[in-house]
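Left out: one protein chain. Kept in place: all the others.
All chains are identified by letter, namely A and B, in their written order; residue positions are counted from 1 within each chain.
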Amino acid sequence: MINNERENKKRRKFENVRRMWYYFLLNPLNVVGLFTVFLIVFIAIFAPLIAPYPESAKVGVNFSEASLAPSWKHLCGTDVIGRDILSRIIFGFRSSLFLGIIILSISLPIGVTVGLIAGYYRDTWVDTLLMRTTDIFMGLPPLIMAMAVCSVLTPGIISATFAISLAWWTIYCRLTYSVTSSLKNEFFILSAEVIGASKLNILLRQILPNLLGSLLTKITLDMGVIIILGSSLSFIGLGAQPPTPDLGNMVSDAAKYLPDQWWMFAFPALAIVIIVLGFNLLGDGFRDILGSSERI
Amino acid sequence: MIKLQKEILTVKNLKKYFFTKQGTVKAIDGINFSMNIGDTLGLVGESGSGKSTVAYTIMAIYSPTEGEILYKGENYLNKEKRKQSFKFKKELQIVFQDPGSSLNPSHTIQEILELPIKVHKIAKNKEERLKKVKELLEMVQLPQGYLYKYPSMIGTGEKQMISIARALAVNPSFIALDEPTSALDVSIQAKIIRMLMDFQKDFNLSYLFITHDLSLMRNVANRVAIMYLGKICEIAIIEEFFKNPLHPYTKMLLSSIPVLNEEEESLKPEKIISKGEIPSPVNTPTGCGFHTRCPKKMDICNQKDPKMVEVGKGHFVRCHLFSQFQSKNIKNTDKKVMIIN
Partner (left out) sequence: MSIPLLEVKDLHVDFKVFEGKSKVLNGVDFYVKPGERVGLIGEMGCGKTTLMKSILKILPMPPAIIPKGEILFKGKDVLKMNKSQLLYLREKEISMIFQDPTAALNPVFTVGNQLYDVIKYAKSDKNRKIKKEDIKNFQIKALKKVYLPDPERLTRNYPFQLSGGMRQRICIAMTLASRNELILGDEPGTSLDVTIKDQIFRLINELVEKEGNAIILVSHALGSLKSITNRIYVMYAGSMVEIAPTEELFNKPLHPYSKGLISAVPRLTGKGIGEGIGGNIPDYINPPIGCRFHPRCKNAMDICKERKPPWFKINSDHKVACFLYQ
């Protein structure tokens, strides 16, 4: 009898996934987004195996092959010290994604926790304390903060992530806060309170699952912004330090070689555009699923 | 001290005010009533009457501004005794008005029904819990396959049946039903009402049945109280109420009921055509709250608020038209006990 139940459960879960896929497929751009993101993640993970010249990611200097235009040997050309740009872009994906994941791992738990508590205790001193603190952090412009932090600590990816996270968590806090405070008055939450469920249960088991959909959409749409933020930091020299390949760094270094050696600028910039677009399209797709079905 | 209590709920001079920026909303403004075990008290009123607030205050969702509520003689809203009030969460349950938002959309029916069982540790282990959940589904005549469904996959009537099953999971003695069938079609309403009546007999439940549908009330309740702007206008046992309605608002409500045939039409009292808007509870009219719409308004009506008087056995009205009856404390001879101000 129990095995039958488990089978039923699996079948239902599978049905749910199929339903979500159907609504996802309704807009072909969503699939483009999904495919692009998969591709980027795949490339980032298997970078050393895919890149044609993996040594370009390190301090290789090869002046005999410097500043070559795109050719069959170097599909995106080489930079001023002879490193293959395509390989550097492939490794650059790694830094960008790494940045995004670390920032999310820090900001998400903090933001959601603060938002849940503040939203549930809305219009009490807890709410005021937490949200005004959030407002303070929200007022810090990420880029300026990053500069301040990085000037104190050693510049690098770690400091950049730390700096951005200081302001980034507030975004998830706001989102969680608004959803939580509106859900708080729904009858199913009231029911849980009347039944006597503990506050922890209500926050984590009753309210949080309803947030996951909007959070997922927001995160996906945010990836693009985070990556641009990271690239901007690198652009001004505060992100990844050479020789670590980073898309922002590459764009910044290449700017002075425009318009003659255009490939040094164009391809990394294009790579940034592709990542951001991919995540945006995927995020839109998630929003479609969320809209059509009323649960995650 | 063992007191053989037939009384399950006593509400004494209950007031609930909400203090907002626009003014004080006097949702409940001094009401008194009591219920015996096995009673169904119908609470009727329109928007702004405070009827839902009464239910929420009884369920401890709101705490009273003034007055007290006793459950089987005990004041369970006492905030100091935290542990004690948890015990009462098993005794009193509520079914809400909107079936759509009464169930957590991200949970399966099984998880929804398991919650009260888990919280009150009614079952010892996972298997027993599942068994109890299946029993509950059977009680409300829903198929076992519903365990794995999400609320968005089932109909509105079925959602309400799940809410009722959830309320019954903890074996309560008192259930507040806040317009349980207002959002449903007549055919489903009939099914659910029958089910509720059966449960009442089987489990000896007491219901506080809130609705605006007097025809429904006629077939469900054994006593009725009419509320307007936070106060009770009239309260009586059901036969007396329909035979001899006294308060002008009661008559207006009864006149507005849409009925299907001549027989019912003849049962309606003197026709009072509904006119005027319901005042906002932030700016309650002075004196008797109903005077702005009352066809029988006298001069005294906008100056003094009338007091509740007894006009017949168990029949109480709050209206200046009946001021000749003396208000007094009554101990009724047969099982009903009422305390009036």
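Quick note on the criterion: a contact is a pair of C-beta atoms (placed from the backbone, for glycine too) under 8 Å apart; a residue touches a chain by one contact, two chains touch by 3 or more.
Because the structure is a prediction, the values reported are computed rather than measured.
*Asks:* Hey, which of B:L70, B:I257 or B:V311 is the one touching the hidden chain?
*Replies:* Only one listed residue reaches the unshown chain, and that is B:I257.
*Asks:* Considering the whole complex, not just the chains shown, which residues of chain A touch the missing one?
*Replies:* 18-19, 22-23
*Asks:* Go through chain B and note every residue touching the omitted chain.
*Replies:* 46-47, 155-156, 158, 184-191, 193-194, 212-216, 218-220, 238-239, 242, 252-253, 255-261, 263-264, 267-268, 274-275, 277-278
In this text, only the chains that are shown with their structure count from here on.
*Asks:* Taking the mean of the C-alpha atoms as each chain's centre, how many Å separate chain A from chain B?
*Replies:* Taking the average C-alpha coordinate of chain A and of chain B, the gap between them is 51 Å.
*Asks:* Would you tell me which residues of chain B are touching chain A in their complex?
*Replies:* Interface residues on the chain B side: 59-61, 86, 89-90, 93-94, 96-98, 101-107, 115-116, 119-120, 130, 145, 148-150, 152, 163, 166, 170.
*Asks:* Chain B touches which residues of chain A in the complex?
*Replies:* Touching chain B from chain A are residues 5, 8-9, 12, 186-188, 190-198, 201, 206, 209-210, 212, 293-296.
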